[in-house]
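The complex is shown incomplete by one protein chain, all other protein chains being positioned as in the whole.
Chain naming follows the written order as A, B and C, and within any one chain the residues start at number 1.
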């Protein structure tokens, strides 16, 4: 794929980053997530895929409690997510998230977007926060846009800013919720490159995406979900070449078939 | 020092306000008299081009301020509509209501007011165009009548037509200016209000002679200042301030000669008692000796006030009539200063 | 026809044809009238009807206004001059009344030598709202915006400068304490302490500090009583104070109404519905006659302040609805992003939600202001000297007794000028917002 993809992803350590056991979630009567068990170790890069409505987004949104689960246990970096708001705040400040629609704050400049949370949540002095922000903007290769407003950037640039914004909080885990599906084709690559680079640096990543190339390049595990359940987990190679369940086969044939 | 309003609000000015003390003490502590007046009735109360309030009622306010505070200028004129004047008085918003209000039984008792004196004897009349061809109010059967709401006039009107067994149609109007306009446009056949008001309205017409004030006066309208029920000391001050004005006219004391007369005791002991050159009448009322001098200095005696604001030399041109001194066939009669 | 000709034959032409003027009946006034006035039977009828209506409206009005007499001392003098100039009974306006009393209509009974104060206050206000209304204005002006209310109060009411300064310092003290504690992390405690400090300042320290400063540097303007306020000054003071003071309350109400907490949102809904369900005139009656019943015995502050308080409570309900619209227009992704970054509710509200929601709401707020500004005429019913009431008192004087239309026409024209300008601004702003939101 790209230069970045050629370098081997770093090895996975044994420490647990996210531990989900017996987790269930309902929207009213609708059972969205059913008995989810998932362990993510530090440095792991997990790609979650599956048909629409299968609960992929809900699952990762539960990990920083944008959605509340009703039963089961989620432990993120040693902190259990319960109704205790202090725990929630702690987890959120350690888990970064990138959204499908970027969700940049349009009234703030790129730099302000990046420094906002460090200043107000991490209580970092402004100058230091700005230095960090510029560092990460360099990393996503748009330092020159720092003083523009999000509305003046292209979609790909905006998504890279969103990644930099999350990184500024120095998260231990990054969640990606379909980061490329709102982008024009020629912009997908620049975002994926950034993500691949991030993976190479050893970031723990959970990524909902249909970019199978990305999955094959960096993921060390692919999770396939359907009807709110984890149907299959495997290495990318095994999953793409030798899917075990019928549903996975059908899904892959549809996604790769054209 | 007058702290700013902003600060006052923030400190919740009200919380600091003490429980209601005697009105005179309140007035002295405040340094100004809050006087409720009509927001615009020709001859009685209206601000002139420079914003200074002038009129018959206004002069009474000035006299009271002169008596209680020593300075006729220390008056806050608080304009009150007919509908809310008594509430404002009861709520303590004004110390005295000098707003040509009629002294009635229910206002005195039910509304918990006191009317210390009558400063103008009025009566309700009718103003009609000459072209209507009506010589008496009894001929007004079927007439439409312009009438201000929220006053005793509409009750009197209902009574008058009921008693005479004739019908009418009321056309309520919001204020004098609207009433004048509607009457001239023919929206009503006759305009009714206190006779003094009719005269002042008629005076502003382009052709006053085309309109007549009908001879009937259908009600008694003793107009006077009103104070809150229960504070008799304050009521006494208002009452005797007014009587000082009447007595001054009776005794020939005018704004011009009052200083001279007060300089040394005169031959007339009543003048001396009034002007404080003999006995201590001022202190009896909780005031000082010079109070009546200042009252007369503020705007002259009753006669002078009347002439200046309503009298025949003004465009309103009212005759003294009932409001002449009792010695001249009128009803103005002050109890003796003794 | 001409197009076909051009396309089919043009390549055969060896010299270029110069542009020709269109047929005569297709140009100029004739064409314009044909197209815009007489394009069909219905339109011809409508045009004639409109012209007739216009004639009806202006036939009497224009000559009356044009003949207007500007120099006269009283209504009767006006009539005499008119009789002399145009003959008896010819309708002619007596503009002399406006000439004689324009100062009262605009400024009420404000001292004549202090008229610069309300004017300066208005100017200051306009400068202070610049950074809010026009995003292009320099940000540094925001400091001026924060200080402006206090200076304006001082300018209008006069008295010692240090009163408003002491009041303003209360906010500074509260803010400083809040900021200091909030840095350490506990937002709730910070808010509580900040509020407590500000209140303690206002109740305990503000007066002595103001008095002390005044004795050191006696900077003071001649105090002006609230009852001196009148005319358009009064309308503007009530309208602007009402809108500005109701903004924070409106924001809180809007947030409360959208809150997930059942009781909080229901209380907000009840407040908004009750306020909006009852006409302003009834609320003004409340301010005048029953508000005192609900305050400690003997409380008595002036009617203007009571009206401003009532108007503030009143317009806060309307502002709340405007801002609720702004909040609703914000995509949910903004809330999610703020959550994901770990911002707390108040942080997210202050840093992310309100800056955007308020910007969207500005046209609505301006419209609310126009409505409120027009509604200030209602205070005439409770005997405050708004332009309408001033007109009545002018007619109650012996000089200007018979005058009717001239004053109303003047008042209407001034109102129109103000409101029209503001509504244009609001429309312009809406268009710009639409463009920036694609």
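Heads up, the rule we're going with is that a residue touches a chain if its C-beta (ideal position, glycine included) is under 8 Å from a C-beta of that chain, and two chains touch if they have at least 3 such contacts.
Heads up, the rule we're going with is that contacts and distances are computed from a predicted model.
Chain not shown in the complex: UniProt lists it as "Amino acid ABC transporter permease", one of "Cytochrome c oxidase subunit 4", "Na+/H+ antiporter subunit E", "Hydrogenase assembly chaperone HypC/HupF" or "Amino acid ABC transporter permease". For the chain that does not appear, the touching partners among the shown chains are A, B, C. Only one residue from B:31, B:142, B:252 or B:335 touches the chain missing from this view: B:142. Among C:134, C:408 or C:428, the one in contact with the hidden chain is C:408. Of the candidate positions A:49, A:88 or A:195, contact with the unshown chain belongs to A:88. Where subunit B meets the chain that is not shown, the touching residues are 20, 82-84, 86-87, 90, 106, 110-112, 131-132, 134, 139-144, 149-150, 154-155, 157-158, 162, 168-174, 178, 181-182, 185-189. Subunit C residues in contact with the hidden partner, per the touch definition given at the top, are 32, 35-37, 39, 43, 46-47, 50-51, 53-54, 188, 260-264, 267, 273-274, 276-282, 285-286, 289-290, 292-297, 370, 374-375, 377-378, 380-381, 388, 404-405, 408, 411-412, 415-416, 418-420, 423. Residues of subunit A in touch with the missing chain: 22-23, 69-74, 80-86, 88.
Heads up, the rule we're going with is that only the chains that are shown with their structure count from here on.
When every pair of chains is scored by its C-beta contact pairs, the maximum goes to B-C.
When each chain is reduced to the mean of its CA atoms, the one lying nearest the mean of all protein CA atoms is C.
The most distant chain from subunit C, with centres taken as the mean of CA atoms, is A. Inter-chain centre distance (subunit A to subunit B, centres taken as mean C-alpha positions): 83 Å.
Between subunit A and subunit C the centroid-to-centroid distance comes to 48 Å (mean Cα coordinates, whole Å).
None of the residues of subunit B touches two or more other chains. Residue positions of subunit C with contacts to 2 or more other chains are absent.
Only residues 1-11, 13-15, 17-20, 39-43, 46-51, 76-81, 84, 87-88, 91-93, 175-177, 180-181, 200, 203-206, 314-316 of subunit B touch subunit C when the two sit together in their complex.
Touching subunit B in their complex are the following residues of subunit C: 75, 79, 100-101, 104, 108-109, 112, 150, 153-154, 157-160, 163-164, 166-167, 170, 202-203, 206-207, 210-211, 214, 223, 225-228, 285, 288-289, 292-293, 295-303, 305, 381-385, 389, 391-393, 395-398, 401-402, 404. Within the complex, the subunit A residues that touch subunit C are 64, 66, 89, 92-93, 95-97, 99, 101-107, 116-117, 120-121, 123, 151, 165-166, 169.
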